[in-house]
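Working notes, beginning with the structure itself.
Left out: one protein chain. Kept in place: all the others.
Read from first to last, the chains carry the letters A and B; within each, the first residue is number 1.
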Amino acid sequence: MKTQIIIAIKIFVLFTILLGVAYPLLVTGIAQLAFPEKANGSLIVRGHKVIGSELIGQKFDSIIYFSSRPSATDYGAMPSGGSNLGPTSSKLKQLVAERAAQFTGFNQLPPSETIPSEMLLASASGLDPHISPKAALLQVERIVKARNFDDSKKQQLLKSILELSEVPQFSFLGEDRINVLVLNLELDKLDNN
Amino acid sequence: MTTLDIIQVLLFIALLIGLTPVLGKYMYKVFTGEKQFMHPVFGWLEKLIYKFIKVNPDEESNWKSYTFGLLLFNLVGFIFVFLIQLFQAQLPLNPANLPNVSWHSAFNTAVSFMTNTNWQGYAGETTLSYFVQMIGLAVQNFVSAATGIAVIIAVLRGVSRKNTDKLGNFWSDLTRSTLYILLPLSILFAVVLVGQGVVQNFNANETVQTLQGAEQVLPMGPAASQIAIKQLGTNGGGFFNTNSSHPFENPTPFSNFWEMFAILLISAALTYTYGKMVGSTRQGWTIFSVMMLLFVTGLAISLYGEYSTNPVFGHISSMEGKETRFGITNSVMWSTSTTAASNGSVNSMHDSLSPLAGMVAIVNMMLGEIIFGGVGAGLYGMFVFVILTVFIAGLMVGRTPEYMGKKVGAFEVQMAIIANLSTSFVILIFTAWAAVSSYGLSSLNNAGPHGFSEILYAFTSAAGNNGSAFAGLNANTLFYNLTLGIGMLIGRFGVIIPVLAIAGSLAGKNITPNSAGTFRTDTWLFAGLLIAVILIVGGLTYFPALSLGPIIEHLLMNSGITF
Partner (left out) sequence: MSTRQINSLFNKKILLQATKDSFTKLNPIILIKNPVIFMVGIGSVLTTIAVISGIFSGNFSGFNLQIAIWLWFTVLFANFSEAIAEGRGKAQADSLRKSRIQTMARRLVGDKEEMVAAPELRRGDVVICDAGDVIPSDGEVVEGIASVDESAITGESAPVIRESGGDRSAVTGGTKVISDRILVKITSEPGDNFIDRMIALVEGAKRQKTPNEIALSILLAGLSIIFLLAVVTLPAFFGYSLSASGLPMSQNLTIPVLIALLVCLIPTTIGGLLSAIGISGMDRLLQRNIIATSGKAIEAAGDVDVLLLDKTGTITLGNRMATNFFPADGISESDLAHAAQLSSLSDETPEGRSIVILAKEKFDFRGKEIHQKNAVFIPFTAQSKMSGVNLTDAKGIVHQIRKGSSEAIRSFILNGNGFFPKKMEEKVAELARMGATPLVVAEDNKVLGIIQLKDIVKGGIKQRFAQLRTMGIRTVMITGDNALTAAAIAAEAGVDDFMAEATPEDKLRRIRLEQTNGHLVGMIGDGTNDAPALAQADIGIAMNSGTQAAREAGNMVDLDSNPTKLIEVVEVGKQLLMTRGALTTFSIANDVAKYFAIIPAIAVSLYAGKDGIGPLSALNVMNLGSPESAILSAVIFNALIIILLVPLALKGVAYRPVSANTALIRNLVIYGFGGIIAPFVGIKIIDLIINLFA
């Protein structure tokens, strides 16, 4: 009995050192050597300032930017979270109706236009960096108008959307999508030219 | 659904089938002590560990002392994790200066990680320091999984040996599964994940100014190393609150596929190890087939539910609680996998799943986490059903029921029933308690039948040691922390102890050689029977509860009714 307890404690200490210290340090070491940028959060630096992570969505509701998805945490990352509203939630039903009206009005879309569902429904993490390319295209007219883009800039913007759109990884994994932060950075760049 | 969606599903299944024998054979070698390729890498460490703890790995023990060692080791882990949470503010590696955790939350979390449940009543990034996550939780991620593997290996020894009371050496089984299986695979998976963008550093949180000028705090930390083992060890406790839907945990569709694969890999491969250990890979494949059939059925129902329109919101797909990069197919594949295995990590919010997909998730857990299930745990849970099936149907061939030549008698049946009762007890009694008490009901996030499903899901998840949640439920309360904690303990050890007892009893029996009079357990017929017993004995108990939760919600949703 006593020997068993001593064995249990000893092996636990050993495993704590091995798995709790050595293992994460080893992985960190490899990660920092092999993929330093990714291991540190795929941060995007503009000027000398870190303005975000390529992977973490940001809140965009300005008229001059492509809007991002609704977020239950309003893109606050501490902590992340979803709405957790269920399929028969009247609150969600109301939210969807409000968001649809808002999106249609904000982008001056015809009422018959079907809005991509990700623009009406909140993501899981509250930090979804993507929207569908279709949702981006629906916002182009509004942004062109807000930023006073001429036709060539509009064409450039459309080209950027096409270029930045990600197709499924290895052509079969995941969905068509576009990174809103990256797109908006591109948009700013386009405007500054 | 598109062709691409179908390809993703098929590829996933094909890879699982393909790698099962590869890893399964390797694990067989690990536990029979055969030379394998990792031996030169970690062999010295294994010997060193035995030397340090003064254990002779060849000295085997009977089921009682095997179980005793296992319980003792788990107890040490529990006490440690409990204590470091209570004093995390005084401990190092806490750059965000997080305060000490409440005792009941600490109890819940310590139980949760010890039992391989990884239910998280708290939000990782705002509650626990790096110290607790690394030194406490990550270690439990490994050893709770290793405990599960040790149990099933002991069970298989019991099945395949005869006229002995020896089931093996727990310390050596624990060491071997950690060193040769979990650790190498974790390193491999972690590095690949970092390559996809998962963070792995010891930096403090990064505060940035967003493009629109707002302030956003980006969490950091050694995530990849913990995510690899949380998936491989079917732990599921996320580094961040939203688990694998968080872009830092699961940034790309490939990382998603990779993590999802890690959920099922070891549990699936263990079926092959099973076959090897009992001397017939057909036996292993039969069990694999049962698991796969149940898995595919659940997946099909979930996909159907998710791709059907929700009349409440009109004709739009249900992207609520889902990430754009994963879409519906990958979210549903994950929700099915994570509940089939007792993993519990999520890449979408299960609370927002359609009633059918939510029901599949609940049912997967209710059946006892035996559809691949937790590493080791899934297979020994399945073993309980095998014993029950053999007993019920085995009589019909006109012989005393036997499994692998071992007569299944009163003791085995009794233990199998106890194992089955443990989970039923937790799910039904605790759910009922929560459903009639104000402290149970006040935590609900949704009204109507969905609110009931939230409670049902929580206790089912605890009993099955899954750890996923209908996360709208606020479970970080005294009531839920305690009841769920107790539920997890019963769900874990209420199965492990009877299963090891069965193994001990079987080991002592002689083996009747196969003949035409033997009830065969390696046929499609048996697979079908096993499924029937799993559904009728394991599932039918919950039919009333399911009727009043997801089933009625599905019917109401189709009439456009909301709450």
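Just so it is clear, a residue touches a chain if its C-beta (ideal position, glycine included) is under 8 Å from a C-beta of that chain, and two chains touch if they have at least 3 such contacts.
Since the model is a prediction, treat every value here as computed from it, not as a measurement.
Peer 1: In the complete assembly, which of B:86, B:192, B:214 or B:432 touches the absent chain?
Peer 2: Of the candidates B:86, B:192, B:214 or B:432, B:432 is in touch with the missing chain.
Peer 1: Consider the whole complex, including the chain that is not shown, and state which of B:134, B:266, B:375 or B:551 touches that chain.
Peer 2: B:551
Peer 1: Looking at the full complex, which residue from B:93, B:187, B:486 or B:537 touches the chain that isn't shown here?
Peer 2: Counting the whole complex, the residue in contact with the absent chain is B:537.
Peer 1: Which positions on subunit B touch the chain that was left off?
Peer 2: 162, 388, 391-400, 405, 407-410, 412-414, 417-418, 420-421, 424-425, 428-429, 431-433, 435-436, 441, 447-449, 451-452, 510-513, 515-520, 523, 525, 529, 532, 536-537, 540-545, 547-548, 551-552, 555-556, 559, 561, 563
Note that in this section only the chains that are shown with their structure count from here on.
Peer 1: Which bits of subunit A are touching subunit B when the two form their complex?
Peer 2: Going through subunit A, the ones touching subunit B are 4-5, 7-12, 14-16, 18-21, 23-24, 26-28, 30-32, 34-35, 38-43, 49-62, 65, 69, 75-90, 92-93, 96, 114, 117-118, 120-132, 168-170, 172-175, 177, 181, 184-185, 188.
Peer 1: For subunit B, which residues are in contact with subunit A within the complex?
Peer 2: Those residues of subunit B that touch subunit A are 4, 7-8, 11, 45, 49, 52-55, 65, 68-69, 72-73, 75-77, 80, 123-126, 134-136, 138-139, 142-143, 171, 174-175, 178, 183, 186-187, 190-191, 194-203, 205-206, 208-212, 214, 216-220, 222, 224-226, 228, 240-242, 245-248, 251-254, 256-257, 310, 312-314, 316-327, 330-331, 346-349, 351-355, 358, 445-450, 453, 470-472, 553, 556-557, 561-563.
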